[in-house]
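With one protein chain removed, the remaining protein chains of the complex are shown where they sit.
First chain written, first letter: the chains are A, B and C, and each begins at residue 1.
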Amino acid sequence: MDVSMVKWIPWISLLSAAICGVLCFRRAWGVWAAPVTITAIAASFVVAMLAAPSGLLRDDDGRIADALGKSPHDIGQTVKAIDWINLNERDALMDDGSPPATLEEARGLADQHQSARIIESGEAGYSVRVPGLSANFSYYIDPLTLLMLFVVCGIGSLVAIYGAGYMKGDKGYARFFAAVSIFIFAMTSMVMGDNLVLLFLGWEMVGLASYLLIGYYFKKPSAAAAARKAFIVNRIGDLGFALGIFLTYMRYDTVVISEVLAMATSPEHVADWRDYWIPFLLMLGALGKSAQIPLYVWLPDAMEGPTPVSALIHAATMVTSGVYMIARLHPLFENSPYALPTVATIGGVTAFFAATIATSQFDLKKIYAYSTVSQLGYMFLGVGMGVRYAIFGGLFHLLTHAFFKALLFLTSGNVMHGTHGQLDIRKLSGLRHLMPFTCWLMLAGCLSLAAFPLTAGFFSKDAILVGVFEQGLAETDPNRWYVVLGVLGLVTAFLTPFYAFRAWFRVFMGPEKYEMGTEAHGDEEEHAHPSGADSHLIDEDHHAHDDKPHEASWLMLAPLFVLALGALFVGIIGYKPVKELVEGSTAVISTGKESLISADLNLTLIIQIASGIIATLGILTAAYFHWLNRQAGQNLADRLAGPIRVLENKYWVDEIYDLAIVKPLRLLGWIFQLVDTLLVGGLVKLFGWLPRLLGQLARPSQSGVLHGYGLSMLAGVALLVLLILLAAR
Amino acid sequence: MTLMGEKLATIGPEMVLSVGALLCLFLGLARSARVRHATPLIAGVSLVLCIVGPMAWSAARPAAPGEIALVLGLAATPMAAFLKITIASIGLLLLLVSYRTPDQLPQNIEIERSGAAFDPGQTTRGEFFAFFLMSLAGAMLCAGADGLVWLFLALELTSLPTYIMLVTTRQSTLAREATVKYFFLGALAVAMFLYGFTLIYGATGVTQLYTTPVTEGLATVQSVVAEWRQEGQPLPLMLLVGMGLAILGISFKIAAVPMHLYTADVYQGATTPMTAFLAFVPKTAGFASLVLLLGTLGWPLPEPIAAMLWIMAVLTMTVGNVLGLMQTSVKRALAYSSIAHSGYMLVGLLAGSAAMEAGQPVVASGIAGILFYLVAYGVANLASFGVLGCLKRQGEEAETYQDISGLHHRHPWLAAIMLISLLSLIGLPPLVGFLGKIYLFAPAFFTGEPAMIWLVVIALINSAISAVYYLRIAAAIYFGQPSEEVERDEQTARMTGSGIAATAAVVLGLGAGALGLTDMLAKAADQPGKVLIQPADTDGDEAASEDRSNIPSATAGRN
Amino acid sequence: MNAPTLMALLIILPALSAVLIWTCAHRSGLAWAWSMISTTLIFALSLVLFVWSWRTGADGERLINSAGDFFHTQGVAWVDNLGLRFSMGMDSITMWLVMLTTFLMPLVVLGSRSAVESRHREFFGWLMLLQAAMIGTFIARDLIFFYVCFEFTLIPLFFLIGVFGSTDRLKAARVFFLYTFTGSMLTFAGLLYVAWYSAGITGSWTFDIATLTESAQTMSTSQQGMVLLALLAGFAVKVPLFPVHTWLPLAHTEAPTAGSVILAGVLLKLGTYGLIRFALPMVPEAAVDFAPYIGVFAVIGILYTALICWVQKDIKKLIAYSSVSHLGFCVLGIFAIAGNQHLGQSGAVLYMVNHGLATGALFLCVGMIYERFHTREMRQYGGIAAVMPVWSFFFVFFCLASVGLPGLNGFVGEFLTTMGTFLSRETLGIGYAVAAAFGMILGAIYILYMVGKIIFGPLKLPESNGHGPDDQHGHHAKPRDLNSREITTLVPLAAACLFLGLYPTPMLRSLDRSVEQLVEPARQVLVERSRNDEHADTALVQIDARKLEEGTDR
Partner (left out) sequence: MSTPLSGMLLSHFLMTGAILFGLGLIGFVTRRNLIIMFLCTELMFQGVVISLVSLSLHHGNFEGQTFVIFVLTIAAAEAALALGLVVLLYRGRKTLDGTAWALLRG
């Protein structure tokens, strides 16, 4: 399949979104939404897997060529679909507004502009063409894109299939799939976008899809609030992203990524203050989208959405777009001395910070949400390095995390499904017999998340940590700060299995005990059919399982098996291909191949052993406190009541934000409202009253008395004549 | 014969009107009711003659150069011609509006109903139309006057009949009170400008303003002043004070501060058609006189006079508008608006025609502004008072906001007429009032003086203020609840009159150019004193520039 | 039939139908039907013009005559010795704004089918007249013709608000009229001044915009400043720019739906159109000098009104304030004058059209629920999505277009204006862009806040489902969702939003030349200044060098 076929990928999903939109109109039509969407995503996946590889640069033995030192134009292909914002090229003019007359002048002028072309135009002299703003629906396909398409469309298809079962009977069935389709459109546009503005389009539109899906159960005020919060927090990040785009355009006169990267990595490029700031602005966007400190607060709340959404958008794909963006624009980040360290630091700290919170949450999905934040922190840590292995690690972790976290969420969806929305791990216990498949599937996910040796998570996380230590212990110019981050990563690697298995042991092990939920999924039907509550959640056999947790349908389980296989084995089978992909992508065009530390220190092995032990320790700890001896866990918790309270309340970050930012702004709004009506409006009123005041003053002159009039007239005449006399002097 | 014809053309309209007035006066005493009822017809015919006659005359015999069109100190200037046609045309509409005014007087109604024998002591039909015509004739004479004496007489001829009309057309204490104020304060004003005229005469030694009737080479006020100014002498104080007093006295007619105090009371006290008359005719006469008087000084005006006029302009427009805001009576509000509009026109008077003389286009001439604005204000004013005159509340004249509330529901056409006139008064495009504003304010820029530009800004702010009360009227008409007690006075003629005026406001706004009005204006706005005496060998335009340099020697008349 | 005739028809036809409606359409349905036909016809005519203009050039490059218009006619004389002509012209800016107007009008009429209960004739008559005036404003190439139409828009809207508005309509109508009228009076003075100045230079009195623009550029800096202030007095009020915006919320809340739609959709653009058409090319020096200050007001407006939006309780008021905030971007874009690009100005024109579509549609949506529930209070609504999913879909859609979601039309304008601001180092610069970008966040906050209150949450319907057609069912009855007429009203708008969001390039390209022409004088000013600065700099350097030498000598 020709590489140009990839341009259809986003539009397939948009078409599907439109069809689903139409299907929304009749409830009966709604059932067709799932097949349409699944077909669309699967088709995208097929097209991507068939068409995209043919556009990649390969070396002689058919492997993907290493990107080091190559131009982005070579390692990837640009495929244009349609114009979006496409302003013509224009002629640059001299300072006095004239075109350059001589070649010297033209050269001088061209030097002032990035990517300017000098064109000889006959007798008229020379013209210097500088690009206009060209931000089209045009796609850049390099190995990184391929990787991302694999994740997005692959996981997307699986989750969509799961969703078809999970959402069955829901009134908003078609609406759900319409939003999912929009999401896939946006996400594919984003990962394929050849320019920053298209990237931004995808960036914001995934935000929209996320907004629509978090707020899917729109009747729940908490869902509405969470959706709003997600969108707004993301917007804060987007503000930085947008400004970053502006600054990039200011610097490079283009927003086309390949051109920007080509210029940024060219040897003649001399970084100036703009290069210094660009990554920081872009980073702001990444922090928002990938839920890093300080903009992570929206993600835990986002779990209000249907579970497939949490799996797809808020775990596997959308939230990783920050990682993708940093990887894609890595050369830009390298141009600024403090940008990458900042990314790494934020990532490391977030990973630890979120993990601590995750250890003391009771809501299953919340635990996974904080876990996602934490794992994203790892990825940031990875791509925040200047070494290849770490970047690879970050992106590899992106892939493995997509598998195991999607799996975890979907299995927790099963739990939720089976227990009518009960997610509190304190109220569930020993469900392994009632939900056997779910139990073992989730175990696979937990193991991978815990980075248990030989699972997928193990390889990817280790790659990150190796990279970190590599940079920290580098022979030349070592930066000890990275050692600190690495240690932080290792500590987190202990916390991760602990919280993961804490939940698993609680829910599936131990004595069988459960409290059914009260249906957390909104009350869609209640209004129309008061007796038919919950009916949408459960299949036909709803009544049989009314008060007992039950296993999910096969439609839902089938994709989980695929995910579980991925979570367990993608680390082994995916290691090489992914490494090849990453090393052939723009992320590493300016990052050297050779290791920074001496070969005799087998860092990889050390880290792997260490982290394997740490993971096992973490699992064992969790097993002791939350399975074998829950009383001990309780005792420990009682003893640590203070710190746990802090953790349970998530360090009160939400409250602090509310108090420090939201409340003051809103107060300001009220104040401005007052100012507007009283001061600004009052000022206008004052002007309105001025004539009236004058009128009131002038009124006595119209006393109605003849003599008064005569006198006034005379006085007036006298004054004016006096004026003439004075003026004539 | 030719000479005679020209002379007739000079004073023809006034003569026609006088004859008409006499006819009305006499026929109004006729025994037959039918004959008595013919008086308005006679008035109408004579007004039509005033419009058609001169037009036909000039069409038949284009003014040949070298002819003296000057009769006894009256000059047939283009401005006079323009004003005469304007006065006659709007006079015709005024006639339509006030056609049945005498019929509505209680005593007349009683007599007509009872079929009692005609008693000249009781009824006033003929007089009304006679005075109507005389007053118009006076205004026309003002426009053509070329001497202080004529000016004085013409102004008096304009006002004296209005006193009588005012008091006889409404059987109400209010009308009497209005008359008292109007008459006595008017007399005061007359004395004032008369004294001013005296001082002007004292300073210059002549009473002719621009031309001399008998011998070429005699001095006129204009020539004397021009000589002084040419020699760089300061103008004598006597002249300035005289001019000041004259302006102030005449500003009674135009209702400018400080001589405006009577305006609202009189307009309110008068019967509504009469108010329309008062708001237009004396004002036109006054402005014509002011233009002629100030023309002798030449623009730019001497500093003291300009300063005085500037202050007067600002005060007039501001006082008019801010007091208009405070009113509960529509009639009174419109009266104040009349004051304000005089203020606007004073801007044109201040700007004058200096720039135009320097070769600038017509729009540079404040005189053109005034002339056009008189038309614009005339039609809008007439329409608004006309509509008001069509309404009665329990037999009394409607005048409060309450009375016109919801007019739209009951009489949409009246409401529409009122709306158009109000919008034209605000100066909203594309109505004639808007064009008037361009004509009036653009010249101010041509003076190039910051003070004048500020004056324009003040004027425009003032028109924004005026919009407040105009809109209040419009809002009452269109948004208010109709009052059951108010009914329409079945007066087709009055409605027609205001309807035509409103139509004119639209048509002239859009088609002033197409109808040739602005070409007439261009001619009329040529320097005021200029008569039809043209050197034999030049045509109009070149003569315009030469004529001014040809100022006759001023010393001849003095010793 | 040629282009000038068509242009004239665009103005005459609506005026004529207004007269027809007033005089002939005595049955209520007839007035509506006739306005429907006439607006559709006018849209078709403008479409013809549009297609013609598109065919006059290849690849986005249009044939442009000296006046910068691809259609131009001297028209008939109005008043010769005032130099007034009904001259008309169309460049792409005009074209797009006219298209916006003619596109919105049929939809407004369609949407107003059941909006008025009585006085149909008046309602539709005024609407038609308003259309004539709006089109005239954009199409006029004679300054006074422009001003006439500009001012004339006040009258129809005054009546639309005053007669058909809600409770406080009298005050709203009056405040609206007086506020904008006062401002434009000063503008009038400024225009006369320019005409006078031009007469002094060219020796002939004319109001031809091209001529005036050319001669006005030679004014001294202080003169230009005065003229710019005068222009701002009228146009800034119309936009409305902070702090002269207070009339807008009132007018919007009280106006009937059609009035609000047109007000937000087109009338506000008269202000920005005036700024870009007159302020930039006529007084370029002043525009450059004042740009930072105007920018400050625009930015304050963006942020300040955005925060105010957040605490509004009235839906319409919120959207009204949001207009103030949005048009702040527009003004910012217009004054983002830079030496090497005009993204800001192009974006501003785009923004005008896009804001017209999105906000107009939002007002239509609000009108639709107002017709059902007779309240605009946000707290009386909740979870509407449950009972009116179609309406909710459109409402959310337009809200998203309004907050500038990429892919919908709002984004492109917002992005380009902010980008233009960012890049215009000479006048505005990064600080302004950053501040304005905060407005984008706040915009999301208040709009989503509103959406959250109305669409999301447990179902809550206003108590008094009072007088609507649903009354017979009692207030518990499910309110009916949009009927096909209402959907028909909204679908074209949504389609336009989507299309312009996904494929704005043709529009952008077509705007390029026209905008460039308007910005060129200001750019020249910048170029000249930078050259002078260079001289000054070199001089300074020389002086410094000399001082240094002297210093070393000692």
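One rule holds for everything that comes next: a contact is a pair of C-beta atoms (placed from the backbone, for glycine too) under 8 Å apart; a residue touches a chain by one contact, two chains touch by 3 or more.
Because the structure is a prediction, the values reported are computed rather than measured.
Engineer: Check the whole complex and report which displayed chains the hidden chain contacts.
Structural biologist: A, B
Engineer: So which of B:23, B:164 or B:362 would be touching the chain we can't see?
Structural biologist: Final answer for the missing-chain contact: B:164.
Engineer: Among B:44, B:205 or B:412, single out the residue that touches the unshown chain.
Structural biologist: Residue touching the chain left out of view: B:205.
Engineer: Specify the residue from the set A:103, A:572, A:690 or A:711 that touches the hidden chain.
Structural biologist: The one listed residue touching the chain not shown is A:711.
Engineer: Using the document's definition of touch, tell me which of B:82, B:99, B:128 or B:183 contacts the absent chain.
Structural biologist: Checking each option in B:82, B:99, B:128 or B:183, the one touching the absent chain turns out to be B:183.
Engineer: Out of B:194, B:237, B:311 or B:493, point to the residue that touches the absent chain in the complete complex.
Structural biologist: Result: among the candidates, B:194 touches the missing chain.
Engineer: Write the list of chain A residues that the hidden chain touches.
Structural biologist: 699, 702-707, 710-711, 714
Engineer: Of the residues in chain B, which ones touch the absent chain?
Structural biologist: Interface residues of chain B facing the absent chain: 148-149, 152-153, 156, 160, 163-164, 167, 173-174, 176-181, 183-184, 187-188, 190-191, 194-195, 197-199, 201-202, 205-208, 264-266, 268-269, 326-327, 332, 557-559.
The working rule: only the chains that are shown with their structure count from here on.
Engineer: So using the touch definition from the top, which pair is joined by more C-beta contacts, A-C or A-B?
Structural biologist: A-C
Engineer: Starting from the mean Cα coordinates of chain B and chain C, work out the distance between those two points in Å.
Structural biologist: 43
Engineer: Could you please state the distance in Å, as a whole number, between where the Cα atoms of chain A are centred and where those of chain C are centred?
Structural biologist: Measuring from centre to centre gives 35 Å for this pair.
Engineer: Centroid of chain A to centroid of chain B, CA atoms only: how many Å?
Structural biologist: Spacing between the chain centres: roughly 77 Å.
Engineer: On chain A, where are the residues touching two or more other chains?
Structural biologist: none
Engineer: If I count partner chains per residue in chain B, which residues reach a count of at least 2?
Structural biologist: Answer for chain B, listing residues that touch two or more other chains: 468.
Engineer: Enumerate the contact residues on chain B facing chain A in the complex.
Structural biologist: Contact set of chain B toward chain A: 180-181, 184-185, 188-189, 192, 234-235, 237, 240-241, 244-245, 248, 257-259, 261-262, 264-265, 302-305, 307-308, 311-312, 318-319, 321-326, 465, 468.
Engineer: Enumerate the contact residues on chain C facing chain B in the complex.
Structural biologist: Result: residues 77-84, 144, 147-149, 151-152, 154-155, 158-159, 162-163, 169-170, 173-174, 177-178, 181-182, 185-186, 188-189, 192-193, 195-196, 199, 204-205 of chain C touch chain B.
Engineer: Spell out the residues on chain A that touch chain B in their complex, using ranges where they run on.
Structural biologist: It is residues 691-692, 694-696, 698-699, 701-702, 704, 706, 709-710, 712-713, 715-717, 719-721, 723-728 of chain A that touch chain B.
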